[in-house]
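A single structure is presented below for examination.
Taken from a larger complex, these chains appear in their original positions, while the remainder are omitted.
A and B are the chain letters, set down in written order, and residue numbers restart from 1 in every chain.
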């Protein structure tokens, strides 16, 4: 069953108020084209789940700058002073998690489980008394699963069954989000026919993917950020 | 030698051959550039890299391959790339030998505060808590005092903690100090400074293992 969709159709499935996971750690893995279309279509009151806020004028930062985002669930936004300012002004609610806890909360939803027991941050101010569980003689912090209505992902390669292969450091949260979201939309510059992958090398099996959007080319968004080049 | 160079050139000596090392954002990431090109080490970056290495030549730079600080890295032979869940599993399972990390404050008990200055700076937690809490050995790289000259090495941290009692060693621009059950012990001085002057710049009480020896 072919999962190919146009950019417009794929994003039109998203209603205002949706909870959306967005792949990417910094630029790599950020689905810039899907995000651009979401900016164009203008859905509002979105809750975003992404490792970071990208940088000013890029990726999810554009959704935040455009006032489409109610809440951001993330780990670190230190490279985006504009979003920090909006958070401080109360324009957007920001919820921070330790990075591996965010990954694991998403993965837990993706595994069809409801929460997990950890000791990360258990002695820190991020842990509230009501998060603590005494169980079989020890104390744990309970981290609940984090799911979403949609996931927007970038894959280096895909086939039209939805099998995905990622590249470089662009893997990051994407395989976890593919498992955790109810409707998974993937953009790719390289859409092949089934059989184009070695089966052991598929990162995300097509069963987790709902829509695949082929990109004719990658815009400059996907290129080198000159200010991160060491001189 | 600048303050930064002094910290980094001492810090690089902490990396033992064959080890797996995470270099935190800020000063620590720069330690990589002090390593010889053939040094036997695997640099872990929490965005999903084991075997990250120095920036590639411009024509080989890959926009899809950055470290957790955003720098365009290359890969060594034998590198692997993986998702964030696996990356932090590696951290929480203590498969990292060493993390070098920056600090807003560090104290005599080995407590570390480096993620939040309430009311002033709150960019998020990132990977710091898990790295600090779970890496086998944490070495803090920091200037001995802040830009106003106030001590950063305290009796007890005042800022929200990243992790309790996690730091093994502190390398500042002035000295190398170990966290011990008896508090901070100065192992080396990196500049000509008297014990008294070093103590004056440090809120935590210092013991001098180097006393009368190296200076």
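General remarks:
Throughout what follows, a residue touches a chain if its C-beta (ideal position, glycine included) is under 8 Å from a C-beta of that chain, and two chains touch if they have at least 3 such contacts.
Predicted, not measured: the structure shown is a model, and the values here were computed from it.
Each chain type appears once in the view; across the whole complex the copy numbers read A x2, B x2.
Note that in this section only the chains that are shown with their structure count from here on.
Computed centre separation for the pair chain A/chain B is 29 angstrom, with centres defined by C-alpha atoms. In the complex of the two chains, the chain B residues touching chain A come out as 25, 45-49, 55, 58, 61-68, 70-72, 81-85, 87-89, 91-92, 122-130, 133-134, 160-164.
Across the interface of their complex, chain B is touched by residues 25-29, 51, 74-79, 84, 87, 94, 96-104, 107, 119-121, 123-126, 156, 167-176, 203, 222-225, 228-230 of chain A.
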